[in-house]
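Below: one structure, written as structure tokens.
Just one protein chain is left out here, and the rest sit where they should.
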Amino acid sequence: MKIFIDPPNSLILFDLVERFGHEPLGAMAPIQDRIDKIELDMPPMNVTLDDVVKGLKYAGIEVPSGIRGRLALWGPLIDIADAAITMSEPPFNFGCVGCERSNEMVRYLIRRRGIPHLIIGYPEDGDEAKAVVGQIKEFLEGLK
Amino acid sequence: MIKIAQLSCGSEYSSVQSEIEKAAQSVGAKVVYPDVSYADVNDAVKRFGFRPRSPQLQLMIARAVQLADEKYDADAVFITTCFRCAEAALVRNELRRFIQENTRLPVVTYSFTERLKAAQLLTRMEALVTIVTRKDVLARERQTGLTAGIDSGSSTTKALIMENNKIIGKDWTTSGDVVQSATSVLENAMKEAGVELKQIEAIGVTGYGRFTLGRHFNAKLVQEELTVNSKGAVWLADRQRGEATILDIGGMDNKAITVRDGVPDNFTMGGICAGASGRFLEMTSKRLKIEIEDLGRLADKGNWRNAKMNSYCSVFGIQDLVTSLGEGKHFEDVAAAACHSVAEQVYEQQLQEIDVRHPIIQVGGTSLISGLVTAVGEVLGERPIVPPHSQYIGALGGALLSSGFL
Partner (left out) sequence: MSEERETRIFMISPNSMTTPDQLVREIHAMGKGVTAKETCYGTLVEGPRALVREVLATVRGKHPYDIYSKVRAYPTGDPRRCRAQHGTRPGYSQLEAEWELLPLIQHGLICSDKGEPFEVPKEKDKLPAEEFKKICEAIR
């Protein structure tokens, strides 16, 4: 099944979802789609004006362009996801997930779709890490 | 290669990062990101004392701290975030202040929309590069020899001739064809000065038409208006040393520049909206069927409080004006309200992005509209200095700086 991961660029979530036999939907695929198009020359990510305009599907014109651009990348993935996993309050949201308003909206879009959604906390110690891995495994197995 | 450190949030997702880089490249600069590690981010945010929710803004803070601590080598700083993001606007301005307090790097801030094109950033990037690479040229305080300056602006074209640090000829006209307008004002200025083109030892050009004029006149100096106007303003106001704020409400965009010894270290140029520019006053005088030259005197006789006009947009502003006239308001009050509305918007949109230093020197064609100067004084609580020939700052700066090439 297709599992949207939030933060969408997380190595740990990507790895665990794949390890437990599902297809992670993250930030990398839509970016790869764009950067591999040599006809586009908007480095570094080839996010184009068209993308930012498409972001209007998820947020209105009064919303900053950076949010609309991000939602144009992740929004379509949420639209096709069968389930989602969120790691809340990770201390490492940089890069693709650098805008907290976009991140909030991503979580809301998942909720609005009504798909199974596991929200786990960021682990602080061994016991919590055990719970994180255990919950992810249980959640993914339950989807089969 | 000049290294411009970019502190930003959202540019890569707004389709504008490549435009930023194009603008930098076209003026011989390169955009760089100060190196930071994960641990640096936390330490920097703690030290800075402002913890934004968005991690990318935290990263901006960490990058600024790297620059302040001289752990990363850059020549200038460009701070840019998404237009309409409140959290980013707070961080952007406080980081600009932090950079100015902790480094000697020139800095410019900008809030972009997805429509940003490289051309809009060109003047700003060019100014950053000029400040870094032309320190010697910008240090010039006295004009020598016989030189001319031409300022090809969006509304008017100005020419000025100087000899041994004195103005000996000048002229201006409304801008039409770039070369024709410039040729005509230069000829009239030369006539007044009693000199011929072949006697002129160097020409300096600035303004929107500078590249075309630079080629046409084989100018020794082709330079953006931010640095050239600053030099012209402090020369005319006799404030070459120390600090000042230069305010130029132009035809298409407004400039607010803070200077130290005549060299800008921070500036803003009207960005997304031209609603509060001199163009609005031009539209107002047309609607009042008076010459723009008379608008200021008329405004001085009126009271802005009697006519409501406080729109951010020149289109809605004109609607306010039509409504006021329809209600039978006096022309004087309407003229005063138009001036006040421009001053208020300059204060709200431009002057919030810099730290105003004293004195404030108001220049440019609109500084001749006395009602506007009065309004700016009222809004800022301090009447700006308007030096003589204040509309000629760009042309004078061109004549002054080009003499450095003799």
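The first chain written gets the first letter, and so on, giving A and B; residue counts start at 1 in each chain.
Simple rule for what comes next: a residue touches a chain if its C-beta (ideal position, glycine included) is under 8 Å from a C-beta of that chain, and two chains touch if they have at least 3 such contacts.
If you're wondering where the values come from, they're calculated on a predicted model, not measured in any experiment.
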item: Hidden-chain contact residue, picked from the options A:Ala27, A:Val52, A:Leu71 or A:Ile110; value: A:Ala27
item: Full-complex contact with the absent chain, from A:Phe14, A:Tyr58 or A:Trp74; value: A:Phe14
item: Touch list for subunit A against the chain that is not drawn; value: 7, 9-12, 14-16, 18-19, 24, 26-29, 31-32, 35-36, 43-45, 90-98, 121, 123, 125-135, 137
item: Missing-chain contacts mapped onto subunit B; value: 31-38, 41, 56, 59, 72
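Criterion: only the chains that are shown with their structure count from here on.
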item: Complex interface listing, subunit A residues touching subunit B; value: 41-45, 47-49, 51-53, 62-70, 73, 92-95, 97-101
item: Interfacial residue positions of subunit B with respect to subunit A in the complex; value: 9-18, 21, 38, 41, 52-57, 59, 81-85, 87-88, 112-115
